[in-house]
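Missing here: one protein chain of the complex. Every other protein chain is in place.
When the chains are written out, they are named A and B in that same order, and each has its own residue count from 1.
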Amino acid sequence: MTTATSTIQELANREYQHGFVTDIESESVPRGLNEDIIRLISAKKREPDWLLDWRLKAFRHWQTMEEPRWWPNLRIGPIDYQDIIYYSAPKPKKKLNSLDEVDPELRRTFEKLGISLDEQKRLAGVAVDAVFDSVSVATTFKKTLAEHGIIFCSFSEAVREHPALVRKYLGSVVPYNDNFFAALNSAVFSDGSFCYIPKGVRCPMELSTYFRINSAGTGQFERTLIIAEEGSYVSYLEGCTAPMRDENQLHAAVVELIAVGERAEIKYSTVQNWYPGDKEGRGGIYNFVTKRGACRGVGSKISWTQVETGSAITWKYPSVILQGDNSIGEFYSVALTNHKQQADTGTKMIHIGKNTRSTIVSKGISAGNGQNTYRGLVKVLKGATGARNYSQCDSLLLGDRCGAHTFPYIEVKNSTAKVEHEASTSKIGEDQIFYCKQRGLSTEDAVNMIVNGFCKQVFLNLPMEFAVEAQKLLGVSLEGSVG
Amino acid sequence: MTEVMERQNTYLAAFERLERELAAAGTPALHRLRKAAAARFAELGFPGPRDEEWRFTPIAPLARIPFEPAPHDRMNGSCSFRIPPLPKGVIVCRLSEAMHKHAALIEQHLARYADWKKHPFVALNTAFVCDGVFVYVPRGIVLEEPLFLDFHAGKDDDGRVWHYRSLVLLGENSQVTLVDNYSGPMECTYFSNAVTEIVVGPGAIVDHYKLQREGDRAFHLAVMQVQIGRAANFSSHAITQGGQWVRNEINAVFENEGGECTLNGLYQANGEQLVDNHTLIDHAHPHCASHELYKGILDGKARGVFNGKIYVRQDAQRTDAKQTNQTLLLSDDATINTKPQLEIYADDVKCTHGATVGQLDAESLFYLRSRGVGLAEARSLLTYAFANDIVSRIKVASVREELERSLLQAHHLPAVDAGEEDA
Partner (left out) sequence: MLEIKNLHARVEDKEILRGVNLLVKAGEVHAIMGENGSGKSTLAGVLAGRDAYEVTEGEVRFDGKNLLELDPEERAREGIFLAFQYPVEIPGVSNTYFLKAAVNAIRQHRGLPEYDAREFLKLVREKMRLIHMSEDLLKRPVNEGFSGGEKKRNEIFQMAVLDPRLAILDETDSGLDIDALKAVADGVNALRSPDRAIIVITHYQRLLNYIVPDQVHVLMRGRIVKSGGKELALELEEKGYKWLEASVREPQPV
């Protein structure tokens, strides 16, 4: 809690805190997209032929696809796909043999973002894969994890070192032709994280990836693949930031989670703070992401938790396909839009197996001219006897120029299923604020406290360290929205 | 697709054929409206599967059949009224009659509210507008007895479409209760394409009941457009029982402050019936309240669609909106698609919506059984109770009692004695 005494005006002008640019020599492919670019990216990464073929297949399919017809309430400028640099990487000074050899400039960049690549300095409970523009620059704690049989490395490394695993699971949850942005990602994805948790292993630390966009004019297209075998457990976190720029930058990632065996459990948390653009809506990241998990094992579980405060436009629906009987899907989300940000986010829970259960808790906060949409699907297929879903979507409005929208789709084809959906929209009450002020709190603190209380159900599902981060982030993002 | 195009042409060809005949009904201005609407229908065509508003309601079964317009001189038999003695100034008559006798009122209001420029079926109805019902209640007049309006297809209407049209105008502080009843023969395949426009003047009260008991093979598409004036009160109860392919649309707009709108509905479907309820409440002004409760019971291979939107515009502060959709699935082959939506652009609002889909509550079933009620009867009782929640809200005693009786019968339950109810 800060006892802010600054005037509202001052607060409104406070800048995005991660908006700096790192001055580093980088190596990029030419602007634009064609088969040669894809071959070039693949060659740079010394990929096997099967992967290049897969990319090309995706690219050819992408060319036949139409850009999604945006939902009517989403306003978006045109994207010129030939005006994007699809691959950019900091030029390596020499081959890295250990973490100590990471370019000091990059190391400083991540330190500045609060991500230490030094294993000693780092909280012992978290291993990090740091991705800078198109490539992974460092992964910590690999050795410790390897002792447990856990593979945690960059996607490129996984392709080289564990091709069989990658080949088996890549595209198995999000096929290359799934949607426009997934197809684009499949064609041009550059790096990302890979993790594999063997049978019966509880991952001893949090795994995390930190994504940083740095170069101008580039897009970021990373790909994450997490595989959990029978009886294993992993908690994975991702964080994202980008410099402030006047033009929009595209981020189109794909995340695939596979809970393969019985009782396998994957918990995936995101704190997304891409540059949101300025107060007038100039610049910012277009965050168009496909995230999906498959609960294949009996009693397996996938849980998505997201705190979305950044990006000019967020368009993502982390989903769970509940195939295994008794499997569980969860989605906890806080999405905040301020200034001219737009968020259209939610989840899909597809119930296929018997007695599958899903829970959805979505909290949308709209301030300034922000527009916040929850869009979700709960689908119960015919065979999903005994399926259960509970959804709760609440929206909080601050100010009179923002909007909150709720579009839940519910489709049930089994009579034993039970689906419940509740939603509410309300304004932060004047009486709530006055009550807090009467007890001595400032307006800013009162609003922060009420907003954090509103989001509590979701924060409880974040790993401790991230929860604190998320609370702070929410406070910073809301500054200047109260008048 | 080409098949659908051809069917669209069937309607347009019929329009050309009947144009002269239609022109005789009503003023030249009215006929210009028909021509414009026919042209608009030609442009719009039938909605496609990619149209978000029609996503779960396939249009093909309807478009496949080349319905011919029912001869309009037969409208006599298809629209009839049962009305109490009316105070001076109140008009309840056939629309065809009103087109001549009250041309000014008709021109001022007809087709001004239901959006024929956007909605293909409203355009189609408007192209063929010639008869239906006209109700006018002047300022300050309160009709205590309900008006019963019947829309009835006949035995020789197989393969025909009826474009029923109603216009209801309520002056300031007036009040009316309307009971619309749609029915037709079991063995005929016919299409009721109804459009109703209701203007609720300032402080006026409209209580609307719709009983849809079409034949088993009927197609029924009804669009009701309601304009709610300052501090006016509109309530609707839509009971859907018949038809093989049914779509009800209600669009209510608050045209000024302080209005209240209640939309309740009950849909019961079995066999291969498709029942789609689309509602939109447009909170365009501050301090308005809306309450919506739609309940469905789906059995056999029935498919249900519920799409309820609450739209709160930027200026509509102090909106209080509550929407609930509950569906009981009684069989494994029944399906429901429900989409309750809130679209909110104002900040000082209280809006909630909820949807539940499921079976009868296991705990209640157990409770009844532990008191000695057999499983089958316990199920019937709970299903009846689920539906009766809507029926019991009906204020017109004769309608409520009849529906209660038919509900009890449908669930093989004994009739309720008057004495029991009091006790």
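In the analysis below, contacts are C-beta pairs under 8 Å (C-beta built on N, C-alpha and C of every residue); 3 or more make two chains touch, one makes a residue touch a chain.
Predicted model, so just to flag it, every value in this text is computed and none were measured.
> Could you list, sorted by label, every displayed chain in contact with the chain left out?
A
> Going by the touch rule given at the top, which residues of chain A touch the chain that is not shown?
Given the touch definition above, chain A has residues 1, 3, 429, 431-432, 434-443, 445, 449-450, 452-457 touching the missing chain.
The rule we apply is simple: only the chains that are shown with their structure count from here on.
> What residues of chain A sit close enough to touch chain B in their complex?
73, 382, 395, 397-427
> Could you please specify the touching residues of chain B with respect to chain A in the complex?
56, 314, 317, 327, 329-332, 334-359
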